[in-house]
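Every protein chain of the complex appears in place save one, which is left out.
We call the chains A, B and C, going by the order they appear; numbering starts again at 1 in every chain.
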Amino acid sequence: MIEPTYPKSFASDNHAGVHPAILDAMTAANPGDARAYGDDTWTADFGRHVKDVFGPRAEGFPVLNGAGANMVGLALMLGRYDAVICPDTAHIAGHETGAAERLLGTKLITIPTPDGKLRPDDLAGPRSTIGNHHDPQPRAVSISQVTELGTCYSPDEIAALADAAHASGMRLHVDGARLANAAAHLGCSLAAITTEVGVDVFSFGGTKNGALAAEAVVVLDPTLADAVPYLRRQSLQLASKMRFISAQLSALLTDDLWHRNASHANAMAMRLADGLASIPQIALAYPVESNAVFAVVPPAVATALLERFLFHHTDEAAGIVRWMTAFDTTPAHVDDFLDAIRKAVS
Amino acid sequence: MIEPTYPKSFASDNHAGVHPAILDAMTAANPGDARAYGDDTWTADFGRHVKDVFGPRAEGFPVLNGAGANMVGLALMLGRYDAVICPDTAHIAGHETGAAERLLGTKLITIPTPDGKLRPDDLAGPRSTIGNHHDPQPRAVSISQVTELGTCYSPDEIAALADAAHASGMRLHVDGARLANAAAHLGCSLAAITTEVGVDVFSFGGTKNGALAAEAVVVLDPTLADAVPYLRRQSLQLASKMRFISAQLSALLTDDLWHRNASHANAMAMRLADGLASIPQIALAYPVESNAVFAVVPPAVATALLERFLFHHTDEAAGIVRWMTAFDTTPAHVDDFLDAIRKAVS
Amino acid sequence: MIEPTYPKSFASDNHAGVHPAILDAMTAANPGDARAYGDDTWTADFGRHVKDVFGPRAEGFPVLNGAGANMVGLALMLGRYDAVICPDTAHIAGHETGAAERLLGTKLITIPTPDGKLRPDDLAGPRSTIGNHHDPQPRAVSISQVTELGTCYSPDEIAALADAAHASGMRLHVDGARLANAAAHLGCSLAAITTEVGVDVFSFGGTKNGALAAEAVVVLDPTLADAVPYLRRQSLQLASKMRFISAQLSALLTDDLWHRNASHANAMAMRLADGLASIPQIALAYPVESNAVFAVVPPAVATALLERFLFHHTDEAAGIVRWMTAFDTTPAHVDDFLDAIRKAVS
Partner (left out) sequence: MIEPTYPKSFASDNHAGVHPAILDAMTAANPGDARAYGDDTWTADFGRHVKDVFGPRAEGFPVLNGAGANMVGLALMLGRYDAVICPDTAHIAGHETGAAERLLGTKLITIPTPDGKLRPDDLAGPRSTIGNHHDPQPRAVSISQVTELGTCYSPDEIAALADAAHASGMRLHVDGARLANAAAHLGCSLAAITTEVGVDVFSFGGTKNGALAAEAVVVLDPTLADAVPYLRRQSLQLASKMRFISAQLSALLTDDLWHRNASHANAMAMRLADGLASIPQIALAYPVESNAVFAVVPPAVATALLERFLFHHTDEAAGIVRWMTAFDTTPAHVDDFLDAIRKAVS
């Protein structure tokens, strides 16, 4: 057991290290040779885990990071003149240095939303361009679960989006960098927000949930799976010593480590939100449905807190900050932070 | 100390696991928080190592794999209508699923060579197209050190290529997936084949030399360095928990681990080559100058060996096989393999 | 003189044919041989016209269509991780089938505007991302003159945008598909809205102003001009028998044909707008500052008119229609259309 260090970063779940069970799994994978590029027993084992968790038609492919998982996943769905509909807060639209445009050559049709969540009606505008050869053709809907605003889609909301997308000849992609946090918050299985509600391709994020660097592209539409190895290689997402990526992902899917890490992080965010409720001048910006707390904070308070704690503004003009918890955030970390907030406010 | 397992794979240095010192460095980097995306002490430490080894103007940027390091490095040099001159055996030309064409949009002008090595005269043809707007303009020369045929450029050979490239307005890129093996073979410093001979940008490979997944783009032309963070992010090569990538690279550059691993692997290849010298029917295809032995082997011998050992043909029609050694190949592994070869031949 | 035909299309200035003087110029260019790809006297002549009209540092390059002129012009300014700021109504954003994303690999940062015109303050948001390697870097501002809503920038407005762009390390691009109409409306020279106000690269449109198929990329920043021939060729915009493209453009720049055609078309739009002023139920959607009239029309009126006349809705829900005039629209055409509108309204 590692002693928690103070102050804890609330800037990102990426500031945390690696869960000991995952480091152990990597160490255990080390002795001896293994074939490169995924032709190894650890990767085969991960493939079985994926089928156990997501159903028999699910095919899982380890990749190196979240942006990579998104680009490979979307590339599967998009032809040369196709567009992607996504919320304007989407990670692919605002945090990946234009990879979607540069690597995929695709237009992102970004939709403003109040809460980071796309709704079936949001497809109406893009749908009206279908058949017009002056417009790229909308072929994929991409959502994030958890969203970039910390909110979650219910299974029914995803199913409705999938139905709307499919009815217009589009596919549904989910950026699941925090899929585990969503399932933990919703109290459902991972399949309940993917396989069972019409998702075609999604990413399953490990890194923010305790892995070192491990994500997976999971393909539920079997007609798309054959292309993944080529696209993964071409997109620079193929690990030569893949056993060490697969071992991380399998560790997360073993004994529900993914769920324990995610539900703990979520609980720490809720503990923070609960503490904020009694602090004046601080208001939640969005409902807390994962391991993120978005709060509206007076500038002076933010400035005071930033002297000791790491976190980011998502909208400096509006005073909105994002406070993230991680698998290794402790109640004491949260209470320490709440104390500091109370002090800064008073 | 891990017990060697039998049979050892001779298919790739990627079949080996991770050197214990590197795993230890990753474990040591784990406790506590670190800022994401390289703004951490381990990455800063790696930056200092790079300057120590490659000189004060060298800037090192950790990335996730070798193809990624090549694409980021080349992207720094290439505009929209530029071409790259490389040997037709280059990894970028034949093993990266068209990433150069797809991600960089560049034409690779591939030159046939007897030994995987480009020479100044090879630039003459492409140079003749400079100024013709029907031709993409050659703007970079890309070589591999060690080459894909296991041979090494001498420092003088690289200097001559750099001079020829620069004289025509081109830059020199080195795919250094096995740069350590080259320096070890040549008995020179890493700088002697990069900084001191006119290289502009190169990759420094860790994975094949005992790391888990760690390469670096190293920029020696300071006018190019500012673009790396953007291109690395866009090219899907940015690790969020970068401390763990940087720690691997720093471990290799600490106490000359890079040199010990590489010279050991090279010595094992030489032991294999020495053993082959007395075996009839087997001839070397290229000089042994690294951790690779290319041999011409009768089909029946190859078939017999493949029943127990892993390795690849590089030219099945010509009977050429590639046998690679790694940091963890032991003399006993080599002798065991030589025994098998002798048996197969007789 | 060709007899006008009825009914005249009000859908687009592209529905008109070719001005007789331009057809004559093409015919006159026909006899004998000419070197291909622009190395001919007609193209040299056009180059001189460009310098006469736009100043000595202006370099003009004939291309084949407006989207091509935009893509070549923007390609000159953009590196691999650069973005373009443009109004959300921009032609490059909404009418070119994602060419900017696919061919340039660039993100378009689209700004909502009330009138199709970008203002210096609109650069503030994108400017805040400069230096953040998770964001593509804004490197060009692209405006249309005439805008897609038929409005014009004053010279001062362009100068202010150019200053703001340059102050942040960006360049200013103008889609001048209807540049002639703008200059005619503003009562100024073509240089007054390009060369004299800080524009770096623009397109000069011939096709909508009476040519058959002829546009030009004009480069005012001399450091950018050398790249045009390569980018034009690569972007599929190089005519082999270029004399016939250049002859069209030179004809437009001879004896102010560009101005006569544009001011006539503008006058016809104004005649239409003047006539509308006394018709109930019809309101202008935007000021009439070129050869376009945008009007808000009751659905039943639009339906009745569409039985006989060609035109498009730009926003069907809001009842906004676009009525374009051309160099060959006659007063009688307009009056005929006004009669029909009056009848439809009553």
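Definition applied: a residue touches a chain if its C-beta (ideal position, glycine included) is under 8 Å from a C-beta of that chain, and two chains touch if they have at least 3 such contacts.
In this text, all values refer to a predicted model and were calculated from it rather than measured experimentally.
Among B:Gly32, B:Gly98 or B:Pro120, only B:Gly98 touches the chain that is left out of the view. When the omitted chain is restored, the residue from C:Gly60, C:Gly73, C:Gly98 or C:Gly116 that touches it is C:Gly98.
The residue from C:Ala25, C:Leu238 or C:Ile341 that touches the chain not shown here is C:Leu238. Considering C:Gly68, C:Pro136 or C:Gly275, the position touching the chain not shown turns out to be C:Gly68 (whole complex).
Although one chain is hidden here, its contacts on chain A can still be listed: residues 37, 75, 79-81, 105, 133-134, 136-137, 227, 229-234, 238.
Contact between chain B and the unshown chain involves residues 80-81, 83, 94-98, 101-103, 105-108, 133-136.
Looking at chain C, the residues touching the absent chain are 2, 5, 8-9, 11-12, 14-18, 23, 26-27, 29-37, 64-68, 71, 96-99, 102-103, 207-208, 212-213, 230, 233-241, 244-245, 310.
Throughout what follows, only the chains that are shown with their structure count from here on.
Distance from the chain B centre to the chain C centre is 51 Å, each centre being the mean of its Cα atoms. One simple way to say how far apart two chains are is to compare their mean CA positions; for chain A and chain B this gives 33 Å. Centre-to-centre, using mean CA coordinates, chain A is 43 Å away from chain C. Shown for chain C are the residues that touch two or more other chains, namely 80-81, 105, 133-134, 136.
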